[in-house]
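The other protein chains are all here in position, but one chain of the complex has been omitted.
The first chain written gets the first letter, and so on, giving A and B; residue counts start at 1 in each chain.
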Amino acid sequence: MDHLFFVVLNIIGTFMFAVSGVSVAISKDYDLFGIAVLGFATAIGGGTLRDMMLGVGPVSWMSDYATIITVLVAIIVSSLFLGYIHKLGWWNIVFDGAGLGVFTLVGMQKGIDHGLSPLVCVLLGTITGAGGGVIRDVLSGERPMLFQKELYASVSIAGGAFYFLLRALASDRLTWHWQAVACIVFIVALRVIAVRFNWSLPRIRAHRSG
Amino acid sequence: MDHLFFVVLNIIGTFMFAVSGVSVAISKDYDLFGIAVLGFATAIGGGTLRDMMLGVGPVSWMSDYATIITVLVAIIVSSLFLGYIHKLGWWNIVFDGAGLGVFTLVGMQKGIDHGLSPLVCVLLGTITGAGGGVIRDVLSGERPMLFQKELYASVSIAGGAFYFLLRALASDRLTWHWQAVACIVFIVALRVIAVRFNWSLPRIRAHRSG
Partner (left out) sequence: MDHLFFVVLNIIGTFMFAVSGVSVAISKDYDLFGIAVLGFATAIGGGTLRDMMLGVGPVSWMSDYATIITVLVAIIVSSLFLGYIHKLGWWNIVFDGAGLGVFTLVGMQKGIDHGLSPLVCVLLGTITGAGGGVIRDVLSGERPMLFQKELYASVSIAGGAFYFLLRALASDRLTWHWQAVACIVFIVALRVIAVRFNWSLPRIRAHRSG
């Protein structure tokens, strides 16, 4: 495994998710500390949950300066330039999708490193990718985004399936780096398309009589 | 310890709790993915919390196909036949009580295997039995059932005490299997009786002057 490649991916995902937490905290009029906490929890929440479930401790951000420094920089930058960030409009979906894609990939790879089955690896990827947002929502008293209309975590699951498909079919033609990049691009593209066309999954009507 | 006996118990408890999560998700009009997430989180939440607290990782469902397959089957079956499940009426209390009893027992036994004290084992049993429901309630924005009127987790604690009593008094007359079955039956029966007769624990009036 290429360590530097992973470090860079982790920094990108961490930055994107910290910005998302800061953005929610400011919209709720939290103080500076609340902003920092929500940025931090969103950025490291999914990976922390994943590492605790894997029994890997201390969890990764504790022994890894890059993550903490990235979170601090992201909190400061996004607090100062939130107006500009909001003006980016559609790009925010792309950036957040990049965070989701990167963390999904990192989570899956950790599962593979632990010798877990592909299904469990995909779930670990989704927990890593969507877990931070769920923690952000629970802490800030929102209904978790998992249960909102737009596709989000399902995009991560689809991306995970795509990644294992690539590994099975194309591992002799694509290096690991390109498989990873393809998986992330797939997730970003699927997320953007899902938001653009307002895709949603079907429901089951309650109280129906079988 | 009889491994197969445990596997079967775990499958029963997992199935019951997945159905309970699906049922809540459908009543809240979640989409298919939300239904799957809530079924999954309810079924594996308590055991995941228990394993993370014990420092046992990867947590049990990650290296155990039976759990994941059971959850998937339970989600599909209960999504398709929810109408029939609702018609079961009182049997739902029995089935959910069986899940509570089984998970309480499995949690206690994990504590015993780690050499923990009986009091801690009973708490671990309750965390395993009631934890999934608490996570289901927090994720779906409900006040956790722990704090609702009916006896639920207290039934698990009573069942835990009963189990250690049995171990102390009857271990020469009852094999481990029968002790386990007696503990589960005790919990199911106490739960059904508590719901039937609307049992509740006393409260303490706030602002009283000592």
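Heads up, the rule we're going with is that a contact is a pair of C-beta atoms (placed from the backbone, for glycine too) under 8 Å apart; a residue touches a chain by one contact, two chains touch by 3 or more.
Remember, predicted model here, so these are calculated numbers, not experimental data.
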{"item": "Touch with the omitted chain, as defined above, among B:Asn10, B:Ser23, B:Thr42 or B:Ser154", "value": "B:Ser154"}
{"item": "Residue among A:Gly89, A:Gly141 or A:Pro202 that touches the chain left out of view", "value": "A:Gly141"}
{"item": "Which residue of A:His86, A:Arg143, A:His177 or A:Arg196 touches the chain not shown here", "value": "A:His86"}
{"item": "Contact with the hidden chain (one of B:Leu32, B:Met53 or B:Ile93)", "value": "B:Met53"}
{"item": "Positions on subunit A contacted by the hidden chain, ascending", "value": "25-35, 37-38, 48, 51-52, 55-59, 61-63, 65, 68, 79, 81-84, 86-87, 138-141"}
{"item": "Interface with the undisplayed chain - residues on subunit B", "value": "52-57, 111, 114, 116-117, 119-120, 124, 134, 138, 143-144, 146-147, 149, 151, 153-154, 200-210"}
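Keep in mind that, in the parts below, only the chains that are shown with their structure count from here on.
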{"item": "Distance between chain centroids, defined by C-alpha means - subunit A, subunit B (Å)", "value": "30"}
